[in-house]
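Below you'll find the structure I mean.
For this view, one protein chain was removed and the others were kept in their places.
Our next item is chain A:
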Amino acid sequence: MTTSAAAGSAERSELKRSITARQLYFYVVGDVLGSGIYVLIGLVAAAVGGAFWMAFLAGVAVAAVTGLAYAELVTKYPQAAGASLYVNKAFRRPVLTFFITICMLSANMAAVGSLASGFVRYFAGVVGMSEDAVIPTLLIALAFIAVITVINLIGISESVGLNVVLTFIELSGLLLIMVIGVIALVQGISDPAVLLEFSGEGSKAIAVVSGVSLAFFAMTGFENAANVAEETIDPSRAFPRALIGGMVTAGAVYVLVSLAAALAVPIETLSGNTLLEVIRADLLPVPVDVMLVVFGLIAMVAISNTALVTVVAQSRILYGMAREDVVPGVFAKVHPTRRSPYVALLFGVCVVGSLLVIGAVIQLTGSELDVVDRLATITVVFLLFIYALVIVACLRLRGSDETPDTYRASTPLLYLGIVGNLVVLVYTLYDDPGSLLWVAGLLALGVVLYLAERVSTGRRPPAAVTTETDGRA
């Protein structure tokens, strides 16, 4: 097969990149905003009390420091594999690389499950359905992930322009909440002192940390920016600006939205509920029924946008692993017309669907289980571990592969980031040890995939197979 450029008349391929710093910024903002605050604000408020904006602030800070490490690593290695790539470069241990990849895949799957359940809450709020009906909510959540998967199969979410529009829609909903917060402040609905109130009896620091792990989920998604690293124009300049700028924007929005929500409605109302409660406070000069539908739709769009990106990231991880012969090659199959990895996408929807079904079964047996909370916690456990390791990788890779253009994150901040990630991780596991069972279940699935590949191909160890790609040819 003549793959080398033999012909004298032929020149080398010329690469053109297409993503600008501005587009990358909107990608980060859109991806980060949809995941968290729409879904989790009630849970964070319940955990902390009126001062729950502090939890968001702390979560944003820890995540932003991790973002610095990502920015440095992306400018050194502008490739699509993200955390797996960095950990592989830093440690050169195939087992660790495989483990971190499976963690990333599991985090994405749990995140999609949590987003689907969060979507149902808004859907139920808009159509006036009870959230407590286990079977109907399960069916809507399953339908949601099915639709998200079909959209990704067809590939209509890939437009750069659409991404910017969706990000503006997400922002508009949160601006609405901020406006309501200002009105509440002006009208004196609540005493501003509520912003410094902590629920529960323990220390204030513990109260904030208990909210941080959930607030942290709100910041996740920024790591998906690495997916488009290869396509970004002038990555060493564009990436740090877009990534940190996007995270700071999202963080500022989160803190302002939490302040607004706490001012507009009593914490007891907000606890365990969605931002629809803030709309229900009826502070806008627009009929509340109309606003509920409008805001519900905005929230559903926001959650869908993040779910779309997360499903893309998850199928891409599986595709990449199949290309490296770490998992069965069938996951690298792409649809002949749509060029989407349909096996990976369908497998993802099956796993996420199973998580939701398991959650529903547990609820039906009478246990108190908040599926959104549980799946978000699982995502956070995986991600905190990955983030901490990425920062370590960043420090370990200091001095190698650096060019004058390489962005360099502040070293003390990075050490602080490792500590921050680990503190939240330890507290999360201490607070919710039950999530470890789910974590183990998802990791076991990764091991099963690996064993399936080993059994189907015979004897090859992972270190040897990595030099080969695309066994189909």
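Going forward, a contact is a pair of C-beta atoms (placed from the backbone, for glycine too) under 8 Å apart; a residue touches a chain by one contact, two chains touch by 3 or more; residues count from 1.
Everything below uses one rule, namely that contacts and distances are computed from a predicted model.
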Absent chain [UniProt protein name; select from "Lipoprotein", "Glutamyl-tRNA(Gln) amidotransferase subunit A", "Universal stress protein" or "Propanediol/glycerol family dehydratase medium subunit"]: "Universal stress protein"
Pick from A:T75, A:S117, A:T137 or A:N163: which residue touches the chain that isn't shown? A:N163
Of the listed residues A:P341, A:G359 or A:G446, which contacts the missing chain in the full complex? A:P341
Which residue of A:T97, A:S117 or A:Q363 touches the chain not shown here: A:T97
Missing-chain contact, candidates A:E277, A:E324 or A:D432, resolves to A:E324
Note that chain A touches the chain not displayed via residues 1-7, 9-19, 27, 79-81, 84-85, 88-89, 94, 97, 101, 152, 154-155, 157-160, 163, 227-228, 230-231, 311-312, 315-316, 319-320, 323-324, 326, 332, 334-341, 344-345, 462, 466-470, 472-473
